[in-house]
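Here the complex is missing one protein chain, while the rest keep their positions.
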Amino acid sequence: MKRTIPLLISAITGFVLIGTAFIPLFVDWGNIAMSWFNLLAAFAFILGGGNLLKMQLQKISAQQPGWGYAAVTLIAFFITLFVGLAKVGVHPNVKFPEFAWSGDYLQEDGVFWWLFEYIFTPLSATMFALLAFYISSAAFRAFRAKNTEATILLIIAVIILLGRTYASVWLTGWFPDEFIIGESGIKYSDFNLQNLSEIIMEDFTTPGMRAIKIGIALGVASTSLKVLLGVDRSYLGSDQEA
Amino acid sequence: MQYRIFKLALILLLLPLVSVSGLSVIRAAEPPAPPADFRAEDVPGDAGTAIDLFWTLSPDDQPDLKPRKVLRYVISRKEADNEESKFENIGEPTYRVNTFRDSNCEAGTPYLYQIEAVGQESLTSKPVVLNEPVIASLQWFNLQRSWFAVFVVLICGSVIVFIRLARSGKKLKVRKIAGLEAINDAVGRATEMGRSCLFVPGIQDINDIQTVAGITILAQVAETTADYRAQLEVPTSRSLVMTTARDTVEAAYLSAGRPDEYNEDDIYYITDEQFGYVASVTGKMVRDKPAACFYMGAFYAESLILAETGNSVGAIQVAGTAMPTQLPFFVAACDFTLIGEEFFAASAYLSGEPQQLGSLKGQDFGKLIGGLLLIAGCLIMTLSSIQSRGVAPDNQEPTYLQSASNYIIENILGKGGFK
Partner (left out) sequence: MKQSTLIWTILMVAGGAFLLFQASKGNGRVYVREIPVEAQASQPEGEEQVYRWTRYQQVTEAEKGEPDVRFSLSRTLGLWVAAFSTLAIFSFLYGDNPIYKFTESVFVGVSAAYAMVVAFWTEIMTNLYAKLLPGLARITFYPDIDSTARPDYLYLIPLVLSILLLWRLSPKGSWIARWPLAFFIGATAGIRLISYLETDFVGQLQSTVMPFIVFASDGSLLWIKSLRNTIFIVGVVSCMIYFFFSIEHEGVVKYISRLGIWFLMVTFGASFAYTVMGRIALLSGRLVFLFNDWLGI
């Protein structure tokens, strides 16, 4: 019973939105529903934030190893939250200076802006930059060609990598611009690394990606139907009381 | 006296200059020629709120004239039925543009449109008005999507039919997928080593179908960890995903008969932000050293950070995602990867329920239709190009094969609708 009503809600909403895709007067209902979702997600922060607080407080009160870091997380969290919600240090909107809170919350020189500019942004960018190291270690380990598939992966990756850098000009730029067999239309220079990279991207990568996307579309359709028809109802939780 | 002569000379010198330049200014400032062939069409398949306007560019609208003779066109409209209404400016497309869409129409109201070309010094051409009023009509069904509706019905219908067939007891065989067979082994290994299993349901919210698929896989994995009595940790990046995942895992533990093993603190929220989340998860991986890591959902650039850190702690990793850009990294760094459609099929495989397996057959049917249509289309286009080789393309009636291949591309696979 606890699952029946949600299943009905889910099914009706889903099938109605599938139908409205074909009715011009209601075709916007899907976008409106998704904009409401953003509001729900904003309120859901109360649940997530509450959970974060609970986990960190538990660590501190149980004096688990590393509880000091939990305290640091909490302090950073509360400072940022207070400063952002109260718009500390934010000047009012130039057009309406008598309204003290009319400025943008991310206005330059506000405390929240400082946290964003000097903590949040550099840390995100640095985590992103770590990928340069990770991608090299992944390449180094994965391309120890153990089977045919890995060998293909390795060879193609090397060709594309070289083709995208100056090394391609240095290594294969000397391939002559003449036709191999009379008027066949293939030149020696077509096999230089740069052109080879382009050929690989256009003629081999694109069909692969297309087939993956076609498969994904059918997978999405099937998953959506299973959810709407109630065939897969695991996301709703259980029928019984725990 | 000298000053007066000087002034006279200046005037005599300047007068012809001024008059010549004045004449040339007057000569240059002519209004541009009006555009021609002005026509309007109701936009098909809409709610009666838009009308498309087309015209041939004014003959003065040349790309290489300097200074330009036509700067822009001015479109105005008035209600045709209303005697007192006047033409009101509704848009000003720039030069070299010959279409305009008026998206603020009311359905069922006849409108008259007028267009003028505007040149230098705001001189306008003669206005050109439509011969007869045009009405934007509301279409209840978007006929442009009629063939698409056929596809939707076919594919959804096949999934539903096969689910029904499977329910009625028909046996369905599916091929093996290595990554899914490995999940049980991975969980068993984790239990033996006394280490935990980590499940990451992607970093998107529950309004992404990949997250929903990831959660359904979580249900199956949670049943396995409940059976094996292994510890399962699910750090989430969204509050709603945490809520849904908790319900899912609780239900899984209940149905595995181990409700006491369920610990809701094992499913927790970290932060919404992509790199903050992954910094925390990788830190945890390095400290707690899980023996099995499952990445099932939508990922972006952080996919490689997760997978490489998992490798460095020696975990077995099974990944599944439908993000084509992240698949290469998972394939390179994880032990098993579910590629695209395999990821959506995973929950059906793991549950083993006949009706879920039936949905897989429905997906296969969709691929069959798509593949046959593709091959048929390619063959028709090939035959058409063989047939019309060497023939001058203009002024010929399109052959049967040419119109067939056009129909496939524009109507069946495009927005042409039934025609």
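Note that the chains are named A and B in the order they appear, and that numbering of residues resets to 1 at the start of each chain.
What we mean here is this: contacts are C-beta pairs under 8 Å (C-beta built on N, C-alpha and C of every residue); 3 or more make two chains touch, one makes a residue touch a chain.
No experiment lies behind these values; they were computed from the predicted model shown.
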| item | value |
| --- | --- |
| Option from A:S168, A:N192 or A:S224 whose C-beta touches the chain left out | A:S224 |
| Hidden partner chain, touching residue among B:D52, B:E92, B:D272 or B:E353 | B:D272 |
| Absent chain, residues of subunit B that touch it | 148, 151-152, 155-156, 172-175, 206-209, 212, 240, 243-244, 247, 270-273, 275-277, 279-280, 282-283, 286-287, 324-325, 327-329, 331-332, 339-342, 345, 360-361, 363-364, 366-367, 370-371, 373-375, 377-379, 381-382, 384-386, 389-390, 393, 405, 408-409, 413-414 |
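By our rule, only the chains that are shown with their structure count from here on.
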| item | value |
| --- | --- |
| CA centroid of subunit A to CA centroid of subunit B, Å | 15 |
| Sites on subunit A touched by subunit B in the complex | 18, 21-25, 27, 34, 37, 40-41, 44-49, 51-52, 55, 58, 120, 123-124, 127-128, 130-131, 134-135, 137-139, 141-143, 153, 209, 212-216, 218-227, 229, 231-232, 234-238, 240, 242 |
| Residue ranges of subunit B in contact with subunit A within the complex | 45-48, 138-142, 145, 149, 152, 155-156, 159-160, 163, 205, 207, 209, 212-213, 215-216, 219-220, 238-240, 242-244, 247-248, 250-252, 254-255, 259, 262, 265, 268-276, 278-279, 301-302, 304-305, 307-308, 311, 322, 324, 327, 329, 331-333, 339-341, 343-345, 347-348, 351, 355-356, 359-360, 362-363, 366-367, 370 |
